[in-house]
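What follows is subunit A.
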Amino acid sequence: MLRIEDLWVSYGHVQALLGVSLEVERGSIVSIIGSNGAGKSTLLNTISGLVKQERGRIFLTDGIGPDTAKLLPREPYRVVKLGVVQVPEGRQVFPGLTVRENLMAGAYTVNHAGRVRRNLDRMFEMYPILKERARQQAGTLSGGEQQMLAICRGLMAEPKVLLLDEPSLGLAPIIVKGVFDTVRRIRDEGITVVLVEQNANQALAIADYAYVLENGRVALEGEGRALLCDPAVKDAYLGGAQEA
Partner candidate 1 sequence: MKNGTRKWLFCAVLVALLAGFVGAASAKEILIGNMQDISGPTSVWGNAVTRGAEIAVEKINAAGGVDGAMLKLITMDTKANVQEAIKGYNSLVSSGVVAVVGPPVSNIGLALGPIANKAGVPVVGSFIDPRVTVGEDGKPQAAMFLMQPSSVQYSEIMASYTIDVLGLKKIGVLYDQSNAFAVSLMKPYVEYIKAAGGEIVSEQVYTKGDKDFKTQLTKIKEAGADCLYFPNYIQEAVLVTNQRKQIGFDVPIIGGLDFAPPFASLVNDPEAANNIYLANNFSEKEPQLKEVWDVYKAKYGENPVNKVFLGYDKILLIQEAMKLAGGTSSEHVMKGMPVVANLEGTTGVLTISPDTHQPVGLSMVMYKIEKGEYVELGRYVPEKHRAPWSK
Partner candidate 2 sequence: MLVQNILNGISLGSVYALIAVGFALIFNVLKFSNFSQGGVMTVTAYAGYVASRYLSDRLDSLVLFAAVLAAAAVSGAVIAAAVERLAFRRLRRTKSEPVYYFISSITMGILLENLITIYASSNFYSYPRFFATSAVPLFGVNVAVTDMMMFALSIAALLALLFILHRTKIGLGIRAACFDVNTVQLMGMNPDFLVTTALMISGALGGVSGVFLGMNYTLYPQLGQMVVKGFVASVLGGLGSIHGAVIGAVLLGILEIFFISWVGAGWAPVFVFIVMLAFLLVRPRGIAGIIVQEKA
């Protein structure tokens, strides 16, 4: 669904990504793990077009077969229109808009009132709490509710690929579980998911395929469960995660 070839990104003199290549299968969950500053968020932001790469290409393979691959545009709003939608880190909902308005903002690219209404109903069905608070300002929601809202807002855009940036950050363990259940459900509905996580344990557990980023390079890759058992991964990422 997504193919990234030799991606280089820098901020001024600091090199964030040094030749990252990866492949995301249609309808799968691909997790990207790594420590702080490994370049995970940069990778997502580059896909979304928020950050411009120095070198490298990002392809979206929409149909079947390699011929249908096309370059992702570099303006964030165009990337969204092609169905690649990011849910940003830190639950950036619009605090002064109501829950409903936040969801409607997500549906900005969908030019069909009926479909928007249907999607909205589906979100409310999935998370009744959002329906209850539909007229409330999003800033008044709890952390977990805001994360749900952020994900739902992403879904309102009818994505083909959903990019999730640290959805479990700063949430209580019980809520984290709910978030990951949601991610799985999204995949089951046929949406490809790219998940960036520090919580390597959970991220690998639900991943179909996973990459480990280290200092801006892909250090390891493999199926989620395989990496979960990899001793190097265990030492570097899982131990720390379990202690936390």
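On how the list was made: all candidates are chains of the complex that A comes from, given by their letters.
By definition in this document, contacts are C-beta pairs under 8 Å (C-beta built on N, C-alpha and C of every residue); 3 or more make two chains touch, one makes a residue touch a chain; residues count from 1.
All values derive from a computational prediction rather than experimental measurement.
*Asks:* For subunit A, which of the options 1 or 2 is its touching partner in this complex?
*Replies:* Only one option touches subunit A, namely 2.
*Asks:* Within the complex, which stretch of subunit A touches candidate 2?
*Replies:* Touching candidate 2: residues 48-50, 75-77, 80-81, 85-88, 92, 94-97, 101, 104-106, 108-109, 153-154, 157 of subunit A.
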